[in-house]
Structure formats: structure tokens, C-alpha cells
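Quick one: the structure is below, questions incoming.
Of the protein chains in this complex, all but one are displayed in their positions.
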Amino acid sequence: MERIRKTRLIGGACICIILISLWMVMRPFGFLNPDDGYRYVVGVCQQNLQTDIQLAFKSDVEAAAAQRDDVNVLFYSAGGDLEKQMQQLRTLLEQRVDCIIVSAESPESLEPAMKEVLDGGVSLIVMGTNKSQVACDVLIRTDYFEIGKAAGTYFLQHSSPICFLEIQGNPRVQRIRELQMGFRSIIDDVPNILSPYVIVGYDSYMVTQQRIVQSGMIDAMPPITGVFAHSSEMALAAADIFKTYGEYPRILSVGGKTDGNSIAVGDSLEVVISVPSGGAEAFSFAEELMGGKTVPNEYTLPITLLNVKDSENSSACQEVLQ
Amino acid sequence: MRKSILLSLLCCCIWILLLLGSCTNSTPITSSPTEDSDVQQSGKEDAIYERMFVVGVSWQGVTPYGNRMKTLLIKFAEEADYEIRFIWMDGENNAEKQISQIENFIAHKVDLILLNPCSYYDLGSAVNAANDAGIPLITMITRVYEQERCTSFVGSDHKESALVQGTMVNDYLKQRGTIAILEGTVGIDAQLSRSEGYKQVLGQNPMLEVIASQPAFWEQDEAYVIVENWIHNGICPDVIMSQSDSMALGALEAVTEAGLEKQIRVFGIDGDREAVQSVRDGGMEGTVFQDAYSQIKYVFQCFDIIRNGGVPEKEYLVPFIALNKDNIDDEKIQSKLQY
Partner (left out) sequence: MKLFDNLKLKHKIIVSFLAVIFSTLAVLSVSVDIFFRKATTELADQYTLQGIGQVINNIESHMENAENLIDMVSKDSNILEFISWNSYRRDAVGRATCANLRNVLTNAVENSTDIIGIAVVNSHDFYISNEMYYNSPSPILMDDWYQSCIANRELTISRPKDGRNFQYYYNSSTMDNIISIAKPIYLPNSTVPAGAMLVDIDTSFMQKTLADTSWGKTGFAYILGHDGDVIVSPVNNVVPRIKHTWFNENNSGFQKKINNQVYEFVYADLSMPQWTVVGVFSLESTLKPISDFRIYMGLISLAAALSATIVVSIFSRTIVNPILSLNSLMRKAADRKLDVRFNARYTDEIGELGRSFNIMVEEINNLIEIVKMEQLSKRKAELQVLQEQIKPHFLYNTFDTIHWIAKSYGATEIVDIVRALTTIMRVGLSGGRDCISIQNEFDHAISYLTIQKIRYGEKLSYKISLPSPDECRELTVQKLILQPLIENALYHGIKNRKSNGVLLVKAVVLADKVVFSVTDNGYGIPDERLEQIKQSFENRNHKHTGYGLFNVNERIRISYGQEYGVKIFSKVGYYTKVEVHHPIMPLEKEESERGTD
């Protein structure tokens, strides 16, 4: 009995050694090593890279991503083409990125592609407005209504009587309507503030100037003493063209680089409502999602008011209106 | 015993050989060197073939009436008995751009240039360039300042359209009421002429009061914004006269949103399909039909004349037709309404 057991034991040990060595030989070497590549990949899909706010978004995301060396960010922009943007979302899905950040004027129109992204198990962060309703992991809202109100409030506080020219972006876009509604909600009730004029500048410098001139805003009666521009390009266009004609209305611009350098410092350009691009926030939410932490479903970006005249010390005289 | 050991060794050797043999069946990485193949450019125009009749078309922008013309051009080209090729360009309401585009056409040595001008005064250098190069230039829809140096103009008299519209409005308002005006891009012949026409027709009747006037640059969205602003500010005219149907539809949208479509009636010009439908449905009150079909027919007449070495007329004018719910179902007009 003793001998049999010994035999079995040794035989079993031999077989075990043989099997283990076989197994180790059969597995590729270094199978226990971790991956070498980027642990996280974030895809950023922007509708265009023409407007200041989109450029600012991209550079903010880049700056935030530079802090971490295990995250790779892929930037795609669709030049305004929605179909192309949906195609880019699908490409990102195919590339198996860990998180996608989408920035578009009307995110609802991208819903088919975004649904595919969510079904594919990729985290989705969408930049939207106050009224956006899309299915995603985090919706970062910019409350344009409040911005409009802030603009109205500012003018209310600082000058009267006043005759306004409102320069809109594309009127079909949700954020423009919210800006307008917010703005009107403040100034409508004030009798000595007139806002009879609205033109559409399409976020373009040249179009704005053309519209201002051809719509006769230069010679308007009563003369325009205040301009509420929905974006910095249009504000700049207005500033330049009015200056050319020797007029200096107060100009308030929504958005623009926070140091105010993108806006030619002139006497006419008063204030910029700095709309944070949301890039840094989007990236930090992406980090948390990829790290497996829970994140809120919605988040509203804070806004600040900047006085351009003191742009060098802009942080010193920020009035946070929210 | 020795024999069996030898036998099993032999078997092992056979097995090993079989294994090694089967391993070479797994596909090794095969190399198939590619040749330097010709690369197809994407988005690049092909070379122009000389046997085709090449026409360069520069639009003022994207307008509904322009699209009607484009559709008709393509249709006529398919039915023509010679090969026509169009090069489409969008001037994006920019004179400089249109000039460049025309100079581009000239460089490409097109056979003919069709120009839908975005400006009345600023396209002179394009006309000069075309003349210098000896390429016929036909202006469509609206004229340019240097029209007599162009080969021809095919379109309608816009002043006439304004007068027709004015008359319609007059009749509707029964000689009195308030009017708001939506103008097209300032500086275009259509706008200039139509404005002149308005001045004329409204000047005739002092009971018609113009309470607001703003250019909406032929854009539906801008018209919407402007009218919405008017209504918001309490400007509610009885009639909105729009220099184009595209703007009229925008105005109609704003009016309908405010619930004032009964009080504020909208008139347009051009007779675009949507506007015609709207008139039928009772949305817009009336429009002035621009006969695109006849215009394009004239354009192709010019083509034929030029191809045969002749010189076409200096202008081909097609009359406008007033449209409102009264005569919209008239059979004579029906056939033209589809274009």
C-alpha cells in the first residue's frame, strides 16, 4: 500500500509538472503584463471649428487633457454638416473609444447616432442648452436664458434710455431663441428701453457688417445706442462697422475669449458675458465616467460677466451673476 | 520488447513529420507588391471636354426661385439634343466671390456664363472680364449696372412685379390700411426695382401707410425674426408686403405663431411652390408668379442662337402673373405653376 501511494504521488507530481510547463509554454510570454497603450481614449465631436466658442471648447479640452498622460483625445469636426457629424460619431464608436463628448447646436438632430453610441456601451457627454432633451450620460447645459437675462440686467443697470439692436445667430437654433427670450424677459417691462431692431448675423463677421449697413442700422431713427450681440464675432463686426461710421453704441457680447483679447479693445466694446466653453467640465466628467464614478445626469455651466476695459485684471473685477 | 520500442519511435517520427507538414499550410504572410496606381481625386472637377457645351452658372445665393430655375435648366438640358454641362457655383451673396467665380469660369474656358447677380453695382469687373475673354455672359433674374455690355438679360421686369403686388394689396385693403415691407438684399436689381415699384404704387394712394420696412435679404429665417420682433414690439400692420415668397413664408410663420394670421395678411413675389400652396390653403393672401419656365425657355433660345454663331436679343422679359385665391385654380395658369 505504501509503495502504491508513493508511486501514485510521484506519478501525479510528474504529470502536474509536465502539464504546468506545457501550459506556460502554450501561453504567449508576458501574458500577465498590463496594456501599454492609452488606458482611456476620449472622442470629441464638434459641429464646426469656425466659431470662437467651438475653438475655445477644443483648446479647453486639450488643456485639461494635457494634465493626464494616460488619456488620448481625438478631435473631429464636421464643418457644419450634421450627416458628417453622425458619421464621425459612428467612426468613434468603431474605434471603441471610452467616452464621447458631443458639441452641436441642436443635439436632438444627432439622436440616431447618439443612440447607437449609447447602445455600444460608450459613455456620452452632450453639450446642450437649457431646454435640450437628449438621452446621454451627462448633459452639460449652458443656460442661455439666464445669459440673456444677465445681458438684459446689465443694460438695465448701466444705461438708459436706450435703443437696442439685437444681432442674432441662426434663429432656428435653440440657444439663440433662449438668449432672446431671456433678454426680452428683462427689458420688455422697461418702458424706456426700446428694442425695435433685430438682424441676423449668422455668427459671421462679414455677414453682420453687411446686414448692419444694408438694413440701414447706421442711420436708424432713433439712433442705436446699444447692441446685444449673440456671439463675439458679430459683436466685433458691429463694433468695427459702427466705428467706421463714427458711432459708438454700447456693445455687449455673449461669449468670447476670457482674456478679452479676441475682442479688439475699443471704447465701444463694453462687456463680455463669458460663457465657459464647457471643455474643462466636459473633460472632468469624462474622466469620472471612465474611472467608473457616478456622475450627475445634468450639470449647468456657471457664467461670468467680464468688463473688457479691465481685461488685464479681469479676474479682479468679475461679477458673478449666478 | 526492443521491436516495440523501435516501432513506437517510428510512429512518433511520423507524427512529428505530419505535424510539421500541416503547419506549413497555415497562411504565411504573402506579399503582393502594389503598383503605383492612379489616384482618383475626390471633389475635383474633371477635365472639360470640348465637344460639350459648357455653361458656368453663378448664383447669387441659395434662393427658392433660384432652385426653380436650376431645376428647369437641368430639365431643359436633358431634353436638348446636344450635350450641356453646367458648372454650378454659389456666390453666397458676396460680390467679390461672384467675380472670382466668373473669372474662374473664364479660366476654365467655358462656352457661356449665366450670372444671377448678387449685386447691381459691384459686378462690373466680371462683365469686363467676360467681354475681354469673348465669352457670352447672360444675366438671369436681375440685371447688373453694366447690363448693356452683357450679352443678354433673361428675366422679368421687377418693377412690374412690385406694381402688380401693389395693385393686389390695394384691392385687398380696399384702398386703406397699414403696410409693412420686407425687402430683399439691398443693392440687387430686384430689390431696387421692386422698391421703386412700391414707392410708385404706394405713393399713388396716401391712405396706405407704411409703418415698417426692413430688408430680410431674401431669407426666410430673417424674415421670421424681423416680423416676430415687429409683433413683439407691437407693430401689427394689416398687410406685409414681401419682395419674395421666401421672406413671405418666414413672415407668415411669425404671424401664425403669434396667432394673428387673420389680422395680418402676407403677400409675396415669385410664385414659389410653397407660396402657391399657401395661397391655396389660405395662409398667404397672394403672390406674384414669376414664370420661370418661360424664362428658361428664353435662356435656351439664347443658347441655340449663340451656338449657331448668332447674337441674341439684349433682353427677354417674361410677364408676371398675379395670384390669389381667386384665380389660383385657373387652368391656363396651372401648367406653369408646376415650375
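For reference, chains read A and B in written order, and residue numbers begin at 1 within each chain.
The rule we apply is simple: a contact is a pair of C-beta atoms (placed from the backbone, for glycine too) under 8 Å apart; a residue touches a chain by one contact, two chains touch by 3 or more.
What you see is a predicted model, and the numbers here were worked out from it, not measured in a lab.
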Ask   = From the list B:A129, B:L163, B:M241 or B:V279, which touches the chain that is not on show?
value = B:A129
Note = Touch assignment to the omitted chain, from B:D90, B:D189 or B:D291, lands on B:D90
Query = If the hidden chain were put back, which of B:T63, B:Q101 or B:S294 would touch it?
reply = B:Q101
Task = Over the whole complex, note the residues of chain A touching the chain we left out.
result = 3, 6-7, 10-11, 18, 21-22, 25-26, 28, 30, 33-38, 41, 43, 49-50, 55, 58, 72, 74, 77-79, 81, 84, 91, 94-97, 205-206, 237, 240
Remark   = Absent-chain interface residues of chain B come out as 1, 4, 8-9, 11-12, 15-16, 19, 22-23, 26-34, 36-44, 47, 89-90, 94, 96-97, 100-101, 103-104, 106-108, 125, 128-129, 132-133
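The working rule: only the chains that are shown with their structure count from here on.
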Query = Centre to centre, by mean C-alpha position, how many angstrom separate chain A and chain B?
reply = 34
Task = Spell out the part of chain A that touches chain B in their complex, as residue ranges.
result = 166, 168, 170-172, 184, 188, 194-200, 206, 210-211, 214-216
Task = In the complex, go through chain B and note every residue touching chain A.
result = 93-94, 185-187, 214-215, 217, 219, 221-222, 224-226, 228-229, 232-233, 235
